[in-house]
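A protein chain is absent from this complex, but the other protein chains hold their places.
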Amino acid sequence: MPDWGYQIHKDRQIDFDRNDRRLAQYIRKYEPTFKLCISCGACTATCSTGNLTEFYNIRRLNILLMRGEIDEIWSQISKCMFCGKCELVCPRGVSTRKVILLMKEGIQKIKENEQI
Amino acid sequence: MKKKVVVIGAGVAGIEAAAHLALMGYDVTILEKGERIGGHVLQWDRLFPTQRPASEIQDYLNQQIRNPNIRLIAQTCLIKNERNNEQFNLELSDGNVLTADAILVSTGFDLFDARIKEEYGYGIYDNVITSCDLEALFSSEKPITNAQGEPPSRVGFIHCVGSRDEKVGNTYCSQVCCVTAVKQAIEVREKLPRSEVFCFYMDMRMFGLRFEELYKESQEKWGVNFIRGRLSEASENLDGSILIKVEDTLAGRPLKMRVGLLVLMVGFVPSKGTLTIGKLLGLDFTPDGFLKPADEYIDGNSSNIPGIYLSGTCKAPKTIPDTLTDGRAAALAISEYLASTS
Partner (left out) sequence: MKKEGKRMVWPAYQKNIADDHYYYSRSCIRQNFYPGTEHTFLRILGQLNKDICDDPRHTTCTGIGYHTDVVPFETAMTVIARHFALMTGLGYENMITSCITSFGLYSEVLETWKEFPESEEKTREYLRKATGREFNIPKDLSHASDIIYKFRKEISALGTHRLTDIHTGRKLRAVEHIGCHYSKMFPSRGVGGAEFPCVLSGLIEEFGGEVVDYPERRLCCGFGFRQYFIKANRGFSVACSKKKFESMAPYEPELILTNCPGCFYFLDRWQYVISEMEGVLYGMRNQGIPVLTYEELAGLVLGYDPWDMGMQMHQIPVEPLLDKMGISYDPEAKYKGLKGLDLGVPLQPRQLAI
């Protein structure tokens, strides 16, 4: 094949219909407060990980979760130190700490082709 | 002799004001261009935030108008106004002439014509409807289906259609569409429990009593999804479903999604009647084309002309409770004016 000097860009658009949204359903089932997030960002503001490492934004990870973009979550979620401050500040009573635990658990299951 | 007030428009504001003026003993005539009273309430099935049947408001209005001091002239418009000192001589489309000591303009709003947003495809794609069409579907008690006759597996609600949009010349917020979307989203989930419902919003404006609670209920109990982003364009797929393109602004990524039915939350525009009557009477307009009160803070019912008063959604978008309150306030303002004149 000739060397073209460039490659076809990957589409950045979230293709909602093609994405795998099993993880979001899993978390909704085991931690129903997840549905109540209004993306206010109080969790991100107080998050020690988000303040001190790059690309870790728990508010954004929740959104990506709902859209089925799990690869980015997987690359970031292990940075969480489980201090639990995010949960203290949430105005809607979302159990963010539990959501993060379920994210890790659920993605692990998907990666290992387990039933989720 | 009883002083005479002519109310133009038999919607929520006009009837409520007429009822209170009649109670105060004035001789009230209501002009209505249509056949029935009630205005837009007639087109609605249930109301936010408690799903109260709109027919109850209709019944209330029918009750309110039953006063011997009120005369309703339906299917009639005002075509000419001549001022004679403190009295108005009003010529009607049926050829009759009325005299009035005060006029109340309560000519209301029209729903935004969604076809103006060409890129949303209303009137072109079969599965794009407006909030008003959906309300008619609720009233009809027919099952909710798409144009292909099947229950849609996913329904999208687009907020701010014709509102907060300089492209269509409307800079203002229509106030009621956010909460109406939440209300209708719940109703869709109620009627189609297997469907997914998504609301696309720019800001959730849950300003009224119990609105925020309804929003939370829609998430908690009904699983309604909210995506912050304005629809850029809608297209039709091969199977007739609608492909929508938004930015998920909280993810910072563009997003596309297929929906079986797309509901456009159409906003308020000044009604044709408001524009005609406003011009005919020489009233001041706001830059948005609504009628301008003399003082928006402390005298919201007076117009720029002594003896002519304003009430309801001819001034700005309003909820039903606010419109009722404004009707009563207008009645009070008119009675104070009439007491001060000979």
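Labels A and B are assigned to the chains in the order they are written; within every chain, residues are numbered from 1.
Here is the rule we go by: contacts are C-beta pairs under 8 Å (C-beta built on N, C-alpha and C of every residue); 3 or more make two chains touch, one makes a residue touch a chain.
Worth saying up front: this structure is predicted, and the values here are computed from it rather than measured.
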Touching the absent chain when the full complex is considered, from B:59, B:82, B:119 or B:190: B:119
Contact with the hidden chain (one of B:243, B:280 or B:332): B:243
Given B:190, B:233, B:284 or B:299, the one touching the chain that is not displayed: B:233
In chain A, positions touching the absent partner: 1-2, 4-11
Residues from chain B at the interface with the omitted partner, ascending: 115, 118-119, 121, 123-126, 233, 235-238, 243
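The rule we apply is simple: only the chains that are shown with their structure count from here on.
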For chain A paired with chain B, centre-to-centre distance based on mean C-alpha positions, whole Å: 40
Chain B - residues contacting chain A, complex: 204, 216, 219-220, 223, 225-226, 228, 245, 248, 250-258
Sites on chain A touched by chain B in the complex: 12-17, 28, 32, 35-36, 38-39, 59-60, 63-64, 66-67, 69, 92
